[in-house]
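Below are the structure tokens for one structure; questions will follow.
One chain of protein is taken out of this complex; the other chains stay put.
Letters A and B mark the chains as written, and numbering starts fresh at 1 in each.
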Amino acid sequence: MPELGRAALVVCFGLALYAVVAGFWGAHTRRRRLSRSAQNALVAAFACTIVASAVLLVALARSDFTFTYVAQHTSRELPTPYKLASFYGGQEGSLLLWLLVLTGYSTAAVLLDRKAGRELVVWVVPVLGVVAAFFSMLVVFVASPFHTQLANVDGAGLNPSLQSPYFQIHPPLLYLGYVGLTVPFAFAMGALLSGRTDERWIVATRRWTLAAWMFLGVGQLLGAKWAYEEVGWGGYYAWDPVENAALMPWLAATAFLHSVMVQEKKGMLKVWNMLLVMLAFSLSLFGTFLTRSGVLNSIHSFTESSIGPWFLGFICFVVAASLALLFYRLPMLRAKTKLESLVSREATFLYNNLLLVALCLTILWGVTFPILSEAVRGEAVTVGRPYYNFFFRSFGLPLLLLMGIGPLIAWRRASLSSLKRIFFGPTVFALAVGILLIALGAGSSLPGLIAYTFSAFVAATIVLEFARGTAARRTLSGDSVPRAFTSLIARNRRRYGGYVVHAAIVLLAIGIAGSSAYNTSRSARLGPGQSLKLRDYTLVYRGVTNTRSANAIEERATIDVYRGGSRIAVMHPGKNDYPVEQQVSNEVAIRSDWLTGEDLFLITEQVNGNGTIDFKAIINPLVNMIWLAGLVFVLGSVITLWPDAREEQRLAIRYGRLARAPEPQA
Amino acid sequence: MIALSVAAVLAVFLLYSSIAGGGTPSLRPSSLSGHSGKVSVSGVVLKPVTGDAHGAGLRFRLRDKNGTAAVPIVYKGTVPDAFKAGGDIVVDGRYANGVFTAIPGTLITKCPSKYTPKQTT
Partner (left out) sequence: MLTAALVIGALLAVAAVWFVARPFLGREPDVLPAEPPPERLALEEERDRALAALKDLEFDHRTGKISDDDYRGLVGDLRRDAAEALKALDRGTPRADARVPD
């Protein structure tokens, strides 16, 4: 069976190479058959990857330890869902997953996308083929999932921290995001290669970019939730290089989503958009490289691997080739329109872009600094949280404010009087909230206070937008309020879906500010019956229990939680001991208060021989806003993604499928 | 205009870097001597591991990953679950008089397989 897997991947590699060569040649000489053949090769490559993936999944499910990969990442006792999820738990498997998603997306992109037009697609195919060829080359020659060995009695097992539902879906979602950014990149390169400077590539890839961006965002939030619950130090983001690896392309993609709107409305920023999509894709490759090659000292990836140099080489190639192409086509891309006013919606989009890209680049600098300093000074110097926090606040808070300002400013230019009128309400509201918060003690953290005040401002603007829109709709159609509201959103999906996403970001900001600027914690060593007081909670330690589960020994401390004199919960923080993997994992206990959105976070750090425990309690205010933000984020993205029949028709006419004569038949 | 903004951003952050004095040097036990400030040291944990991290302090020796030079370490604070003799760790602290005194809570473990984040604040 491993032979089948290997063979399928070799065929896939051959097909990808063919797609590149035939694709470029067919597009260059405008030969339809050759281009079609190249396109078919991509689709066939997808089929081959499916076969290879199926072989691996079957081997995992059957615990076939003749597969080295299966032996390294699973064990007999492992529950089946985790066995299957180990498909992407190791390096080789995750590369195969990249390839699977890539060929899948490629197939969908070239088959389903009618808006793009043949002239563009014939160039997109070979670009996608190049990326597919790279990844299939890796899984065939450098890091094959199909190495065989003499079967072990049992495998090495899965790291216990990864045995969590969050971690089962976190990698696939992230990959749907990372790989998804390949499609807009390929279309952008296709546009440059075909010499077309129109917006077709943007129109064709708008939903792809949105979907990839959504998956990347959700994937990161799930990763944060996993870190919060499984790794359990009380936080959810450590500015670890691998976390940053996913954040950077997401920031670039966010900037891109906004700046394409400017190109759409005003025909400006064509070159900037090209650069952004290149940046997003390169960062996505770089992110995969960071996670996989162990090039940096991070708690995520300490192994040196063979694929590092290949990745670096490919990234350099991609950056160099795309920049060269852009430079070659530069004269065609120059826009005729200029920015009319520094106070206009276009301008706020530009500021938003600058801030996002600046944040992205500072994170990139922080991540690569250790390598660079080691190369230059001979000593690796790491930057810590203070660096990231400083820039996150410096750029993030203005971004938050812009989110409230942008939607309210008109396109082209806004007059001072209309600005005063529009912003009066939200500003007053925000100031009132700010003063109230200071009275409640939020002045202890200035960034936190600013974050809350800005959030109030943005929230007010969003509410006003919906209110004004609904009112305007009602004057037009005379509908009731609910009907007007839904039809408003239905007729303006992009605008109001975008507002919902902004609302999600506001919730995120509130959650982050609350849990990082206003949290409290205490540690103590407790004997049975002793208690620890933290703000209005009293925590009493009762004792320790041990139970046996399928693959672990579970040690739990029983803690009674009192508030206001009555017991509100019993919590069981503790540890799991996994004999097969020879590891211990932290199992924290979290109690979420639904009224206040805060979490009581308990960690049993150490169980001592004399019956005492070393114990830490943390209160994270408003942290659940972050997870709520995730849900709202998905809702907003889905609204924005939702197909719009009228828009589709308009684009179909523009790109000549309805109003034109039918294509010549043989 | 874009160029101006980029320049402004670079200026801000270069300013910060110079004020903040850069980051923390990442060293090995063999290269510790001569550094008196806060540093980060990484290496392999040697037996025996004695003491109590939540009491008087956890004591062990840390060896270079590719070498024999070792340094004694005293650590107080949260110990990640994956910590054990023979494992790779990173910890921040100060080196003085032949002993590395760790900053509480900065011990991070590495695990042999990928995707294994073990972290404490």
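As a convention for this text, contacts are C-beta pairs under 8 Å (C-beta built on N, C-alpha and C of every residue); 3 or more make two chains touch, one makes a residue touch a chain.
Everything numeric in this text was worked out from a predicted model, so none of it was measured.
The missing chain, though absent from the view, touches A when the full complex is examined. Remark: the omitted chain is touched by one listed residue; of A:170, A:200 or A:225 this is A:200. Of the candidate positions A:147, A:207 or A:265, contact with the unshown chain belongs to A:265. The omitted chain makes contact with just one of the residues A:325, A:410 or A:635: A:410.
Per the touch definition above, the residue from A:446, A:472 or A:631 contacting the chain not shown is A:472. Where chain A meets the omitted chain, the residues involved are 1, 3-4, 7-8, 11, 15, 18, 30-37, 40-41, 43-44, 47-48, 51, 117-119, 122, 195-200, 264-267, 408, 410-412, 414-415, 417-418, 421-422, 465, 468-469, 471-472, 475-476, 492, 650, 654-656, 660-661, 663-666.
One rule holds for everything that comes next: only the chains that are shown with their structure count from here on.
Chain geometry summary: the mean Cα position of chain A and that of chain B are 29 Å apart.
Contact residues on chain B toward chain A in their complex (touch as defined above): 1-2, 5-6, 9, 12-13, 16, 20, 22-27, 31, 40, 42, 52-55, 78-82, 88, 90, 108-121. Partner chain B is touched in their complex by these residues of chain A: 72-73, 89-91, 156, 159, 161-162, 227, 231, 233-235, 238, 240, 242, 272, 291-292, 297, 299-303, 339, 350, 354, 358, 361-362, 365, 369-370, 379-384, 386-387, 390-391, 394, 523, 525, 575, 583-586, 603, 605-606, 608, 614, 616.
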